[in-house]
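One structure coming up, written as structure tokens, with questions to follow.
Missing here is one protein chain; the remaining ones are kept as they sit in the complex.
Chain IDs A, B and C follow the sequence of writing; residue 1 opens each chain.
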Amino acid sequence: MSDFPIEQIRKDFPILDQIVYGKPLAYLDNGATTQKPLRMIEAINKIHREQNASIHRSVNFLSENMTTLYEEARTTVQKFIGAPKSSQIIFTSGATGSINLVAFSVGESMLKAGDEIILSTMEHHSNIVPWQMACERKGASLKIIPVTDEGELDMEAYGNLFSDRTRMVSVTHVSNVLGTINPVKEIVRIAHSHGVQVLLDGAQAVQHEPVNVVDLDCDFYVFSGHKIYGPTGIGVLYGKEELLEKLPPYQGGGDMIDQVTFEKTTYNQLPFKFEAGTTNFIGAIGLAESLNYLSSIGLDKIQRYEQELRDYATLKLSAIPQLKMYGTSADKAAVFSFILSNVHPYDTGLIIDKMGVAVRTGTHCAMPLMQRFGIHGTVRASFCFYNTTDEVDRLCDALNTVLDLMG
Amino acid sequence: MSDFPIEQIRKDFPILDQIVYGKPLAYLDNGATTQKPLRMIEAINKIHREQNASIHRSVNFLSENMTTLYEEARTTVQKFIGAPKSSQIIFTSGATGSINLVAFSVGESMLKAGDEIILSTMEHHSNIVPWQMACERKGASLKIIPVTDEGELDMEAYGNLFSDRTRMVSVTHVSNVLGTINPVKEIVRIAHSHGVQVLLDGAQAVQHEPVNVVDLDCDFYVFSGHKIYGPTGIGVLYGKEELLEKLPPYQGGGDMIDQVTFEKTTYNQLPFKFEAGTTNFIGAIGLAESLNYLSSIGLDKIQRYEQELRDYATLKLSAIPQLKMYGTSADKAAVFSFILSNVHPYDTGLIIDKMGVAVRTGTHCAMPLMQRFGIHGTVRASFCFYNTTDEVDRLCDALNTVLDLMG
Amino acid sequence: MPISDIQKEIIEEFASLGEWMERYNYLIDLGKNLPMIDQAYRNDEYLIRGCQSRVWLNAELRDGIVHYTADSDAIITKGIAALMIRVFTGHTPAEILAADLSFIDAIGLKEHLSPTRSNGMVSMLNQMRYYAMAYQAKQQN
Partner (left out) sequence: MPISDIQKEIIEEFASLGEWMERYNYLIDLGKNLPMIDQAYRNDEYLIRGCQSRVWLNAELRDGIVHYTADSDAIITKGIAALMIRVFTGHTPAEILAADLSFIDAIGLKEHLSPTRSNGMVSMLNQMRYYAMAYQAKQQN
């Protein structure tokens, strides 16, 4: 494989050096959550031991320093995704929190009875249910982009879904089940040609390839900290400035207001308007450390290495004749959803776990996609840049053991 | 002072042993956020280094262990506040997140045009704005319990606020500005006699005295992790089971659903119905460690020590003739809001910061309370069980320096 | 045989097995040999919801004795169901409700039955007990 410094990188993630059931851990559940680099672990440790204080509203030394670190974290995120201004970066509790914010605020300000929202069959529940709830409140409805047998969006069908009642398109950048990398630039272009805004769910994308929100021209972009080697409880919402300015606030509380009286409350400026209460400022700073770590390696290098891993795994897994793969797009991330014939995914997962191979089984919070393929779940192995070809081999060996056991 | 092991306790909080501007840090901004005990710092460090994995939905060893720790954390919170069942403990992003959840779900399911919600003049913006937003959506209105000159709730006026349109009472357990400990049991009793439910905002209470939600008989109780020596980005909502069962969900996403189709989504059981997406599971486990730490000392002992501190500080501060105190209830926490005559709180804060005394100045997210007292802000010194009488003395010395400088 | 004796028997069987592969093998065999549930009960009404594998369960009371039948689309889950049925079937509701299931720990299946595992096994166990409760109530009326 390429000259990727994999040995060094694995040392940056202490958890990887671990024995489970007497076997070295092969952590292939990165689609669910990712492991943490030392740099981020130590940053959080240092805050807890030396720096913690309330941000924005206190006058003391610690508070001043913490506020600076928090606002620097915002700038780090801004640069990481190429946003024009740091005030367009809103810290939330996660991708789910970000989507709920947009779905609520869009719902309250733009949705009327009879309006339509376009989603796709491959969305994660977090990009379905908030829109369903908004539609239910407002009497609007969902239009769904179908998925082909290869696990790609049917782009022709997509173009035909627009009507003069379409108010929003919300689709995933990369599928958490199929790995498909969607043609999001094209999706945005088409939506804009109909005058419709687009939210891109980057929860499975932003950690795997360089993302530039200006280049994508999307109206909103969301992702989760814990899936990009950062802390839990932190997420990001990027939005175009004029849209964020127009949207009504989502949660009410401290810091998001300008003036409060019982008669009338006026709201603070961006980004604070959308950050109610004490935010997860420690999580935000930890996230920035993870992003800085990734940037120090280079997202382009990470992407290339993961593509090599993907190609290797594709080859090896397709050599198992009893394995049926879901998601066979040429343009996909190193995510593999499959079923061994006559073996329930749960049985597969249980057995390979005992061999130190950590995957996920089930519906992956994408029930409509399961229904599309007429299945109840898959085994999902999701790789990232600290995984190795050796771990691919171990997965394949473990799957062969499953087939032997169940044979 | 009593036999409280203050020396040992201070060693449990590494940040306290710190020099700012050449002076030892006197951290008196505990109302804004609290410092972290080693036990919690190390628990989070260990998760990041050895244990992290996605909860609930993966089949692997790490995931199993993480899920167990997360659900144990729920049980720890349950026991800490005396809740009947662990499924009544919902992890949120903070007190603000918890109140927004209740205000939204109550708003959607119970509020009609003309309905009324009772708050008090001393509420934090986080317990005002979410209700204002719900009222605005539904055409309901707020009724406000006045505050006396001593900074107590006017209980007679409270009783007179009820009408047959009253749908909810939401008041703070302890005032973040005045320190007043409100007669919450009585508040609940009166509301229940009118058939009205009560939310208690425990953000400034649960860290200072033993709280038992069954004894209080409140319908909802909320607090923030970061104010009770836990991580940022985590909070708690407790609710009575039948109410939580009835309330519609707040955010949509992964884990909070049972079945999803584009036509219809059914929701998961408690507590998951209210926990959309990947929760801050690391934060929840960290919070549980902080609670366990507090329990190992004993909330009753903490309360007693803080009362002694309060009495000492009251004595010393009242010896400064130019100091006007806001909040003089006999039943108050060790929170002191004051103004030095002819000195702007901000000037006071800036100057004493240089002497290593960290406080907060401003409106403390309680503008209506500021208006009530006809002021624009106060200096607030908020103590907790790792503070000392020596730090009270340092505060007083620093205030005298301010008076000299400004004289 | 009393429930406690059946548990002892199972513990002994598992004691003779080696590490996890033999145990899983044994569970797989148990699953394969579990008599098919009546097709009438393999529907949503008898489904126990769990995220990972589907479990169908039925129970009947005959002469004061509870008879359980179950099925699952996952074979290890089905094997565990077979074990639970072996322990409970043929006993009175009172006996079932009084039983402490120490064998689960003893044979290393605790992780499968932890309340946090979203595999439906805990729900199955609860559902078995609910049936016993329901039949007990019926007997007492």
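The rule is simple: a contact is a pair of C-beta atoms (placed from the backbone, for glycine too) under 8 Å apart; a residue touches a chain by one contact, two chains touch by 3 or more.
Source: prediction; values computed, not measured.
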Displayed chains contacting the withheld chain: A, B
Listed residues A:I6, A:I44 or A:V59, member touching the removed chain: A:V59
Listed residues A:T67, A:Q303 or A:S329, member touching the removed chain: A:T67
Option touching the unshown chain, where A:E50, A:E186, A:E245 or A:D258 are the choices: A:D258
Subunit B residues that touch the omitted chain in the full complex: 21, 343-347, 349-351, 354, 361-363, 376-377, 405-406
Interface residues of subunit A (partner: the chain not displayed): 56-57, 59, 64, 67-68, 70-71, 258
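Heads up, the rule we're going with is that only the chains that are shown with their structure count from here on.
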Centroid spacing, where centroids are CA-atom means, of subunit A and subunit C in whole angstrom: 39
Centroid spacing, where centroids are CA-atom means, of subunit B and subunit C in whole angstrom: 45
Subunit A and subunit B: spacing of chain centres that average the CA atoms, whole Å: 31
Overlap residues in subunit A, where contacts from two or more other chains coincide: 21, 346, 349-350, 361-362
Per-residue multi-chain contacts in subunit C, two or more chains: 51-52, 119
